[in-house]
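Before we start, here is the structure in question, set down as structure tokens.
A single protein chain has been removed from this complex, and every other one stays in its place.
Moving on, here comes chain A:
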Amino acid sequence: MHSLDFDISHSLAGGLVLISFMMLYQDRLYSLLNVFALHAVTLSLAVTWQAFIQDAPHLYVTAAIALVFKAIIIPVALHRIIRQLGIHRDIETAVGIGPTMLAGMGLVALSMVLMLRVTAEADALAREDLAFALSVVLLGLLVMVTRRNAVSQVVGFMSLENGLVLAATGAKGMPLVVEISVAFSILIAFIVIGIFLFRIRERFDSVDVAALDESRGERR
């Protein structure tokens, strides 16, 4: 019999996987950002719950960082960038929605089979958490692969990092240094990306990565 603790953390982590799926079929940048904000809120809830049941107060910091940075500041800033660049039109997905969803399901199945098998001896909570976390990581990767727009690739990358945070918090007693570093790396990554987006904007009239591909150095 599973306890309530387990059920709640299970449903929060499962919710994160579902929201990752929702990202796969968003075809507008604004709605993609909104879904990402929801993703971050869910992550922060999941982390808060982990902090509560593990009695690990430092995890509340991680949850707060997830909430403030990833659910509020980053979506707002990206909204602004999208508006400034004037690219709030449809996302050009490189692959259709149907195949993408199928690939997503395949990835989730893969991570379940893989993680549940190898963690047979770990406690149930950590097992499920890790399996969900890997699903979120792989789905984030899928978002990055199937989008050609720089902003949506960034969103995919951040949802991938959310999966990592979920894994790190699920690993009981993992030292603080890692969680903080993950949070900071997202911040750094965001700054870097922000700079890049603006530079790209300066040089091109679009942030479509396909336009970048055309300017390969070797083609003459």
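Definition applied: a residue touches a chain if its C-beta (ideal position, glycine included) is under 8 Å from a C-beta of that chain, and two chains touch if they have at least 3 such contacts; residues count from 1.
To be clear about the criterion, contacts and distances are computed from a predicted model.
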Checklist entry - Which listed name, "Hydrogenase-4 component F", "ABC transporter substrate-binding protein", "2-furoyl-CoA dehydrogenase 2Fe-2S iron sulfur subunit" or "AraC family transcriptional regulator", is the one UniProt assigns to the chain that has been left out? => result "Hydrogenase-4 component F"
Item to check | Omitted-chain contact residue, chosen from A:I8, A:M22, A:L38 or A:L141 | outcome: A:L141
Checklist outcome for this item: Of A:R28, A:H79 or A:K172, the residue that touches the missing chain is A:K172
Next on the checklist: Give me the chain A residues in contact with the hidden chain, please.
Outcome noted: 114-115, 117-122, 126, 130, 133-134, 137, 141, 144, 150, 153, 157, 160-161, 164, 167-168, 171-175, 177-178, 181-182, 185, 188-189, 192-193, 195-196, 199-200, 202-204, 209, 212-213, 215-218, 220
